[in-house]
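First comes the structure, then the notes that go with it.
Take a look at chain A:
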Amino acid sequence: MLSKVFATIAVAITGSILLYGVSDFPAFGDPHSPANAGVPGSESVSLYFIEESYKDTKVPNIVTSVLADYRGYDTMFETVVIFAAGMAIFAILRVVGNKEETAAKAAEEDSFTNGDHNRIIVGTTVRIVVPVIQLFALYVVAHGHHSPGGGFQGGVILGASFIIIALAENLNAALRRLSELNYVRLAAIGIFIYAAFGIMAQVLGSNFLDYGALQPIFMTDGPEMARSHSMLGVEIGVAFTVTAIMFAIYANLASRGQLVKGL
Partner candidate 1 sequence: MENTVNSLLPVWACLASLLAVPLIVIFRKEIFLREMSTLLAGVVKLGFVLMMLPIILEGKTIVTELVPGISGINVPIVFRVDALGMIFALVASSLWIATSIYAIGYMRGLNEHSQTRFFAFFALSLSATLGVAFAGNLLTLYLFYEMLSLSTWPLVTHHQDKEARGGGRTYLSYLLGTSVAFAIPAILFTYLKADGDLSFSGPAILAGSDMGFLPAVLLLLAFAFGFSKAGLMPFHSWLPGAMVAPTPVSALLHAVAVVKVGVFCVIRVVTGVFGIDLLGKFGANLVLCWIAAFTVIVSSLIALSQDNLKRRLAFSTIGQLSYIVLGVALLHELAIKGSVLHIAAHAVGKITLFFCAGAIFVATGKKYISQMAGLGKQMPFTFAAFFLGSLGVIGLPPSIGLISKFHLLLGAAEAGQVALMVVFLISTILNAAYFLPISYEAFFPKKDSEGDLVNTKFQWSGVKEAPLACVIPLCVTASLTVGLFFFPGLLLELADLFVGSVKP
Partner candidate 2 sequence: MVDQIPAVLVLAPLFGALLIGLIGHRDHRVCFPIALASLSVTFFGAIAAAQHVFTNGPMDYFVGGWEKPLGIGIHLRIDALNALLLIAIATVAVLVTFFSIRRVGEKNTEKTHYFYILFLLLCLGLFGITIAADAFNLFVLIEVSSLTSYGLIAMGSSRSGTYAAFNYVLMGTVGASFYLLGVGYLYLTTGSLNMQDIHTILGSNPEIAQSKAVTIAFIFILVGIWIKMAFFPLYGWLPNAYSYSPSSTACFLAPLMTKISVYVMIRVMISVFGLEWIFVSLGWSHLVVWLAVIAILAGSVLALAQREIKKMLCYLIVAEVGYMVGGAWLADEGLWGMTGALYHILADAAMTLCLFLAAGIFVKRFRAREISDLEGMFRKAPWVMAAFVIGALAMIGVPPTCGFFSKFYLIRGGLDAGHWEYVGALLISSLINAVLFFRIFEIAFFGNKPAEGHDHSHDPHETEELPVASNEAPPVWSGNLPLFATAVIIILLGIYNGPVVALIRTFLEELPIVASSL
């Protein structure tokens, strides 16, 4: 009861402060609001992105170019956040059980036809659908330059395809495709790929994540295409980590950290 009173007070105060501020906002949808067009006397960041990002990076999707290049440092840490969350969940939940027992259980539930006959339909459907999903995921990763999507979304979809397998059959079936050891490695490798692009730029004498400096490696005409290529590489790195961790989080949550059986 006390918490309800407290909640109401907190909500009332916060809400009234926020609502009080709303009237001062630039109107919704105003293209000339400071957020959209900057304040007079200083250059607007967002206008710069809209106008210059294609020139700088040759990537039509402005969001992708900002995400992976201009604010690539943020995105790297976003990936690190995912990685950290995965590690935190393993650290909290993972129960290191008896390995033989695990293996025995795995054998018991080896086949999806074993026991539960309802799973036949679901399982077969999933077997057909999953490759399509994975193909689409790869498309999303690769086509992030031109359409919505990118490493993160693609990675989630790819991870979701493993989750679907786990849901339709059982967790072991999915874990056979992406084992615990491998998803930790995959996650680490993903960030490693990301950071490697940055470090390479440093080695070539520029700042961290300055993809333009990678021009000699990609043998492109100008720094723009080098940036474009590097972004793809970086997105792939993100996709690796996200795939691995999304699946890993599910696997741990669904099996209470025992990594057997699942839901």
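As a working rule, a contact is a pair of C-beta atoms (placed from the backbone, for glycine too) under 8 Å apart; a residue touches a chain by one contact, two chains touch by 3 or more; residues count from 1.
Candidate selection criterion: all candidates are chains of the complex that A comes from, given by their letters.
Since the model is a prediction, treat every value here as computed from it, not as a measurement.
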| item | value |
| --- | --- |
| Options 1 or 2: the chain contacting chain A in this complex | 2 |
| In the complex, chain A residues that touch candidate 2 | 17-18, 20-21, 23-26, 33-46, 48-49, 69-74, 77-78, 80-81, 83-85, 87-92, 94, 96, 181, 184-185, 187-189, 191-192, 195, 198-199, 202, 206-213 |
